[in-house]
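Only one protein chain is missing; all other protein chains are in place.
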Amino acid sequence: MTATPLTRRASGAAARPAAPAPRRPRTPGTHPARTILVTGILVVVALYFLVPVYWVVVAASKTSSDLFATPGLLFSGHVALWDNITRVFGYGEGIFGRWLLNSVLYAGVGAIIATYVAAAGGYALAKYSFRGRDTIYAAILGGVLVPGTATALPLFLLFSSIGLSNTYWAVLLPSLVSPFGLFLCQVYARTTIDDGLIEAARLDGAGELRIFHTVGLRILTPALVTVFLFQLVGIWNNYFLPLVMLSDEKLYPVTLGLQNWNSQITRLPEFYELTTAGVLLSIIPLAIAMVVLQRFWRGGLTEGSIK
Amino acid sequence: MVGLTRRQLLGYGVAGLSAALLAGCASPALTRPGAATLKPAARAGERVTLTYWTWLKDMQQVANMWNRDNPDIRVNVVPIPQGNSGGYQKMYAALAAGGGPDLAHVELRTIPEFLLAGGLTNLSDYGADTLSSRYDPTLWGQVSYLDGVYGIPQDSGPMALYYHRPLFDRVGADAPTTWDQWADIAVELRKAKAWIDCFSLSDAGPFAAFATQAGARWFTRGAGGWEINLLDEATLEVARFFDSALDRDLLITGYGAFSPPWSAAAAKDQIASLTSASWADSILADVHGGAGKWRVAPMQRWANRGFGSSALGGSTVAVLAHSEHPHEALRFATWLTSSREGIDAEIASGIGWSPTPDYIGAARTQPVPFFDGQNYNEEIMRPAAADQNPDWEWWPLTFQSYNILADEFRKKAGGQSLVDGLRNAENQIIMAMKNKGLTITKAAR
Partner (left out) sequence: MSTHTHTVTPAPAARAASRRRGNPQRSTQAAPWLLIGPFLALFILTFALPILMAIVSSFQRVERRGLFGEEGVSTVFAGFNNYAQALGDANFITSIGRMILFGIVQVPVMIALCTLLALLLESASARWPGVFRAAFFLPYGIPGVIATILWSFLYTPGLSPLIDAAKIVGIEVDPLGSGMVLWSIANIVTWTYTGYNMLIVIAQLKSIPGDIYEAAKLDGAGPVRIARSIQLPLIRPALMLTTVFSIIGTLQLFAEPQVLATSSTAIDSGYTPNLAAYTNAFAYNNYNVAAAQAVLIALIAFALSFTFLRLSNRGSK
């Protein structure tokens, strides 16, 4: 989880060999009965995925007492959504806004740098032969399989001893490493960057680093998008690492902050409103991002699997 | 050759760095309790900023009252999650990293745990002994260890019975005075589709409080180490009582008091009573539609033994080990917990019962509308706070022991009695204490 934001259900499929192929043409309207059946199933499944989200919208628009007293899937007469949202942003000197910004910072900066670092590493492993290359590659592949949570505890002890725990770095530094991203970039670079192209650039007198930045990065772009999105979602969803590392509320990402509120519900029922409205607000940005970005995601994965 | 040299360098670098790190931090929290050197008070005119971690709400407002009158000692409040749901984990982590706040919210039962981790400053070194007369002697006993004082009592949780008058009326019951009467009412309530209370399988705290009321003493500090006794007569009586109540399906076991399902059930008038601490009143007051229905009565007693009440919860303001300003921290803690101004302000932040017998807080001398104008603080809580088991002692592994107990209590669903659970738990707690490197023996029974 922590430093392998390929995340828990990450795919290895991206690196699978498969031939690029034209899309299978759709033959529309084969059997009307079948279309109704299939679409019916899809609607039912869509309800499963969407009803909880709808419930949050409803719950976030209720006061604590209405939450327990009115039917869960119906809006109550008194819609307090705006009040609740104002309270979420007003609570604790606007700490919620800070958490959102922190999440954006961790995920945005972390994913950009992680992608760059993974691209450089993957490119180096794919395009140069040097002593120790195989050892390094094997070690990093091992890193893909080590559960991130297993390293989080010792990482905390390490960071404590060098004074990094409870700082932005404590969450950022481990987020910059994506063994899976490097693996993907390595496969992609090996299969798509032509050696001749590199030689040609050398002939033109370009330095090795320059070649990577001008030729390598450009060709790697589709893989970079995939790695970036993986890392972005991975860091955004991260909970364990910040939980272990951070004690200052001002450094929290939104996941940790909301759970902090949620854990106070049993003592202070006013947190029901704050938590439900906070959940709603924190769902919105990534939900929109997911819907918009899913096509890039798929594109990256498919092309990443070209061998 | 360049590559090889580089690799060697890298190797040496990694080896050296790791050796240094491993030596430095293989095991944190290794400070020996009481080993700290004394720190000087701030010089006149020097400005000191203290950090205070607490989960009481709006405590910065309380601290601001202090800051206004004491411009040289500024207190910054940082809100943290409650105790074992995340607050202590943060404190331990910060202590392990050599930092942490000056002042922290530490429950009475957790003081020994922090002592074991070397996390507390001995306030005797800074003159705390002279303060003992201000505080309830039972509470003062629970912050005094090893000839030192390791926290300033902040609140306590004397217990009482909260009951839902209309539901009790429906079964023709008055507030019970003994646990046996309480069980009889529970039977009637079940027939009326209501529950008398929860028995939380995931929190051993209430059970420990009931045993304390019956006169139990689970741990004793002996010359040769700790002595444990989870199977004294008092505890066994309590365990047998709840074994019988649970066997008759008289209590909710699926959730504990104050959890979301509890709030929902209480809002539907399905919870008829609650045996809990004085601080439960404010949570109860948030139950939807509960106004005017609830009353408070003295806690029901065990027939032939024990005390009139018990305590659930109770906190201290502790000065953590790495504070640079214990003198100033102690001054603030004393003001907060024993001045009239501090206590009144803290009551607004939701503290439990005042730790100073002399002053219970202005707000608590008044009748309370939610409880239909009952003046229960004066009438019931004040006597309850004075009728406590003074021999009860906390030990260095309370949280782990409570979890061990809860694990055994959960087996009640599978048919294991609470009595057998206690027996198993005692053995496991002994193991856990030994694994911590502590000496412990079973009491002679």
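As written, the chains take the letters A and B, and residue 1 is the first residue of each chain.
Throughout what follows, a contact is a pair of C-beta atoms (placed from the backbone, for glycine too) under 8 Å apart; a residue touches a chain by one contact, two chains touch by 3 or more.
Keep in mind the model is a prediction, meaning the values are calculated, not measured.
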Selected from A:80, A:95, A:120 or A:187 as touching the chain missing from the view: A:120
Full-complex contact with the absent chain, from B:121, B:200 or B:354: B:200
Residues of chain A in contact with the chain not shown: 1, 3, 6-14, 16, 18-28, 30-31, 34-35, 37-39, 41-42, 45-46, 48-50, 52-53, 55-56, 59, 67-68, 71-73, 117-118, 120-121, 123-125, 127-128, 130, 133, 136, 139-140, 143, 145-151, 153-155, 157-158, 173-174, 176-177, 179, 182, 192-197, 199-200, 202-203, 205, 207-209, 212, 219, 233, 236-240, 244, 254-256, 258-259, 262-263, 265-266, 275-276, 279, 282-283, 286-287, 289-291, 294, 297-298, 301-302, 305-306
For chain B, residues in touch with the removed chain: 2-3, 6, 14, 17-18, 21-22, 25-34, 84-85, 88-89, 92-93, 96, 112-113, 115-118, 145-146, 200-203, 221, 225-226, 253-256, 259-261, 263-265, 267-268, 396-397, 399-400, 403, 406-407, 410, 413, 435-438
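We take it that only the chains that are shown with their structure count from here on.
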Rounded Å distance between chain A and chain B, as computed from the means of their C-alpha atoms: 39
For the chain B and chain A complex, residues of the former touching the latter: 3-4, 7, 21, 24-26, 28, 55, 57, 78-82, 85-86, 90-91, 93-94, 96-99, 258-260, 263-264, 267, 283, 286, 288-289, 350
Chain B partner contacts - residues on chain A that touch it in the complex: 64-65, 68-69, 92, 130-132, 156-163, 165-166, 243-244, 247-249, 260, 263-270
